[in-house]
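We show some of the complex, not the whole, and keep each chain where it was.
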């Protein structure tokens, strides 16, 4: 099996290298948590203005890899990243790169909703404020309102923008976090299971949002729902035990995957 | 710096502050600042060097030591004047409602020493009550609050009460014999006090002793005369060798336990720090330190040789090496 | 120009720099239509910081260096002949300073100007009287050399402070202007100002190190002197503490260390359980209103001067323990005891444990509590098994702080436990601590250069090393049991 | 354990079927819960009780310090005594010492007694004049020197009664104790009673206690806290301005920015250890560094403030670090995720959440700093200071005393009247403390929240 796998990755490497241009390109990425080898030699190209879905069984390293893309892994002291990830051709692990600027460009929605213990308004306004996106209060109000609308939360909270963000329901918190990420209009948005806590309608709204955003932005989304991956993404990457099993056009992956594991996973025959 | 800086003994502090206050009131000079950090620390500060951020005067409840003088010299403080301001009486007092005590130094030695002579034998101190030592003393348990080893008073107590008593009651001879005639060892053995809680060292001040006497009605405390004089309604003073302590009996030398108090002036500052010379003269003037002055009223035993001191101060006579 | 005016000017320049920098960033961005790298405020901040920080550093350095330079110059003007017998050069120099200060006042009083002083049209033959008029008292008459030196001193100081004002303000303006000119939309202003702030943060944390260096340095020298006079083996291993005025003292640290340990232990045995229970009660059980009253109230315990506790120990607790426990149990009849001091000290340090632990426990996220309640845990089980472990690092910190306070306390020990150094297990016996003896040996009546006084430094150093060991241990324990929540 | 079988006996654990009837185990657990809770209550009660007890003793001893007994006399400022030459030359008048003023007061008192027809058997004029504080002549002298033209007038003065007389009206001195007391006689007390009847002797609120400087041992009635309050205020100003920002800055660096390595461990242990350094050692440090090395003056609030700052820093740092540690990492992630810099995430989110702990550290640290005497002993602030320091910043360099120093000094004095004053000073100190911490306490309450 080990042989099989490494053969596979080699094939992919050559394939990926021929595809151009890509917004994000990763080469030989290895991630360790202390001794634990969580991501093993991953190479991937992520296309601009498109949605890439990461799928794979729980614990396979999707979140970990996602966090590498905006260097959120810097905050975990035990975490060590090797290899090369470039956005627009610029190596993001270059010492000259300012992770802050990077993160302003590459927004993130986390798997567990983590609103600030502040008001709903402040939660969304925070990003635009620090990036100076609004010079007047009314601009800021507009940004907040439109972000909340995009995240499908506006109707539920418009009367209580001053209420604490932590007093929302689970799904509302998740949408608040989406609104917060959208409000700074990043170029790339990383979404770690943004819809897991959402009902179908809210999910539909977020998917619609993703669809809209795709026109201008690059989106990477981690999801456990094959249906969702199929619905929203143009390309899909399948992870397993820290390896990138395969990455290809979504249609291809869902109809005719190269790898048996992908096939099995999609058919729910895995584990 | 405009004002005089004084540091040193907490025993001298009340007198120094009375003088400083009067000095500030009656002259154009600002009131001197009088620190209290202990005689040793005061002399150390005096000897730190010459200059504005060193003190001008050190109060001391004991005579300066040669090592201090050497230290001074090493730091460029060449000339210091020694000014003796009077005597501090040391009294023994107990709770006002308790019995009267008439002590001799021998009683104290017998009560507090680690080893005493009993029936001709050198034994560990067996006494529990005063009347076991001498039948005339009251039948009270022995409990003494004596100054801790940080206090200069303890030195005087050791010397004038314990060692004197040791010699009086014959323990000294016995100890000397036991130490093969070594006098120093015998003296040291005389001063070894019992450690079974009968003799309690006080590291604090007289107010602590007073509070302890208050909490332990049969305790006897060692106080300064002036402190006792301020609390005559709470304390009953004991006689020593039949003499009751007072300014008069101490001045005349009848009452045995007393010690001189001093201050030391850095001569190099005399013409630099405004008012320093005036303060020194004011301190030893008859108006302040004389037998009818406020210091005596407060309990300082006026120095019979005050006139000499006044002359010396006028002449700014530095002290010579200790003899 | 006085220092405070210079400071004000620099502050004003820095404020001005802030506004100009901000405006320039905004207008440049508007002109070029490009996006600013950072918020406009950060551009202002860089200008402000460049205008202020180096200028202040220069000011401080100048203030230190100038007197040294001028003193050296003046020093050269004073021949040995004018230094009085037994006096010191430094005193003459301070005379110079005083006269120089007085001259200003004299000139002001006589409505004269500089010229008069220099061409000698003012009669300074009676300088002493002149100065006395303006309240500057001088000892003896002033030799001409000293007077000349004073004039030079005055002149130099004047020139110096003018130069300083010019230099500082010029530096402030220069760097301010330079950083102002440097503003371009893509300038990483936030990184610059954050870099500045970070170096301030680093600077602050080095103060702790410097303090330690200072403490060790100020203890080591005299400790070495002590060990020259007194054998180290006796100091560390003797079980007798008995200083004497006439020499031949026995200065063994063991009874003091034992007393310190014993008293602190009892204090912690009182304070830790009570303090933790209070923290638990206040953070988990008590109503908001009770908490908002009780917490500050309990904190007052830490602010009551220790003399009050000491007297409380001496007058109330001591006799009580003696009459009700020690004597009936046949454990002695001392009214000062380790137990007395320990209990009273324990009460004093309760707030150190309770308030800090309360804050930390309050910071444990509610989700953890919910998780535990959801499994059917009672509140106390939740507290003991989930909240306390999660809050452990903070709680250990609080306990260490309390222990530190207990080790450093003197008044309660003096009044509650007495001054007798003893090695004994009986908690009803009087004992004492290292800290008490440091204070009493330092403030005592012994000569300074004697082992009896110098021992205070050796005691301080030993205690320092000792607590260092304990702290290393505590850090190790916390590291081992730390539980990090999300 | 790899070979897992669900043990059947698990179901045998007796659990009550109904939730209305509590099973034995749960009852036990509840009993434990109740005990635990009760222990908490007891702990709070103990500490509150201790607080109340201590405060009650302080108040009962010290409240009387805020009232003081005065004697109102019409004093004839006799030119024959005060201005022998009669030309009102200020220099000459300034040469007249307080010793010459005392007889004027004695005469005024005798006159007043005669006017009211008061006389006490066995009490001569000198004895009667001992009712009046030794401070009184100084008051008169100051008054005259301020305006020599009043010489020759008869002026009404409120003069302090002596400490023992004052004590008589505060139940400290009784007729019985006066019998034994060397410093007061029953006759004097009787005279005081008569004067009180005649309205000459009154007890009023003691403003001087807050404004007057310290006085020597012979004048407990004249001593006040003016210099001490100023000294403490100056020092606390320095401590607050330096230790809070420095402490918080150091903690932020160590907790949020510093790389986790041996060196940071060293600093961490080092800071914890500094907290354990006895305060007197900070005094040694202050003496060596600030006075001997830097050359700052003795007895000055600047030195005291710096020393106390160094002493308070560890407390604040330890509290702040603990509070920073307790902030959940998810909050930091959230901020970083929207492109906030580390600095911004700390200052915007982490710090506000850690605020309660920081403020607690500040409250406790300042409480300690405000009440500390030992380090001041070595830098010369434990001193008898009568001159007020100037306004800051110059005043930082003038000699001053401090509240705890005043307490410490007064508890050491022989005259029992100082006991009341020391307790009074403690009350002032506590009020000062609470006032100083009030803002912190209120802020802390606002920042406290659970998430």
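A few notes on this one:
The first chain written gets the first letter, and so on, giving A, B, C and D; residue counts start at 1 in each chain.
Definition applied: contacts are C-beta pairs under 8 Å (C-beta built on N, C-alpha and C of every residue); 3 or more make two chains touch, one makes a residue touch a chain.
What you are looking at is a predicted structure, and each value in this text was computed from that prediction instead of being measured.
Counted over the whole structure file, the protein chains come in the copy numbers A x2, B x1, C x1, D x1.
In this text, only the chains that are shown with their structure count from here on.
Of the two chain pairs shown, C-D and B-D, the one joined by more C-beta contacts is C-D. Taking the mean Cα position of each chain as its centre, B sits at the greatest distance from chain A.
Once the centre of each chain is set as its mean CA position, chain B and chain D turn out to be 31 Å apart. Separating the CA-averaged centres of chain A and chain B is a span of 83 Å. If you average the CA atoms of chain A and of chain D, the two centres end up 59 Å from each other.
In chain B, the residues that reach two or more other chains under the touch definition are 10, 37, 41, 52.
Taken residue by residue, chain C touches two or more other chains at 190, 311, 442-443, 486, whereas all remaining positions touch fewer.
Every pair of chains meeting the contact definition is listed here: A-C, A-D, B-C, B-D, C-D. Of all residues in chain D, only 94, 97-99, 134, 138, 141, 173, 177-183, 215-219, 291-292, 295-299, 377-378, 380-387, 399, 409, 411-416 touch chain B in the complex they form.
Partner chain C is touched in their complex by these residues of chain A: 98, 100-101, 112, 130-132.
On chain A, the positions that touch chain D within their shared complex are 70, 72, 75, 77, 99-101, 103-105, 107-110, 112, 114-117, 126-127, 130-131, 166, 177, 180-181, 183-184, 186.
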